[in-house]
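Removed from the display is one protein chain of the complex; every other protein chain stays in position.
Take a look at chain A:
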Amino acid sequence: MFRLYLSTQADIRAYEKESVRKKVTMNSRGLRSQLKDSVPVAGLCPQGAYGVQDSLRSGFTSVKNELLPSHPLELSEKNFQLNQDKINFSTLRNIQGLHAPLKLQMEYRAARQIQRLPFLPSSNLALDTLRGSDECIGFEDILCDPGQSEVMGEPHMMVEYKLGLL
């Protein structure tokens, strides 16, 4: 039998107090590698014309808010599906050769294009079946269901944003 926790409650409280005092909110050491290959995320880059922050829509700017995520899991969760796919495809390539991930990625691309208009919820049925996530339930099926969200976007603006005309 081994002890799973090496720090006592007193240590954890002291660490929390110290980090609040020094305004340390998270360990940003491993972030560079996560930020490097990540897909550009709308929340972390300025929207609006000419790449300048659109104060009317998104409020005032803060460089820290844009460069660093505020929660340790934010980046890894945003890119989780992409990273999983990358790992799986590279393993498949190493085992079976280049043709296997190429064929699968062709199918994924085709399935990803089956979407409804931006403001309507798409079922992504073909994509889910290919990934195998139609037989799994995770937090993304329970929390923040887009079909039950409290806010609704303006349809015309969402289509224009999707097409890049905004």
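Here is the rule we use: a contact is a pair of C-beta atoms (placed from the backbone, for glycine too) under 8 Å apart; a residue touches a chain by one contact, two chains touch by 3 or more; residues count from 1.
Basically, contacts and distances are computed from a predicted model.
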From "Proteasome subunit beta", "Sterol regulatory element-binding protein cleavage-activating protein", "NADH dehydrogenase [ubiquinone] iron-sulfur protein 3" or "Neuronal-specific septin-3", the UniProt protein name for the chain not displayed is "Proteasome subunit beta"
Looking beyond the chains shown, say which of A:L73, A:I87 or A:L125 touches the absent one. A:L73
Even though one chain is not shown, chain A touches it at residues 1-2, 4, 16-17, 20-21, 23, 25, 42-43, 47, 57-58, 65, 69-74, 76-78, 80, 118-119, 121, 135-146, 149, 151-155, 157-158, 161, 166
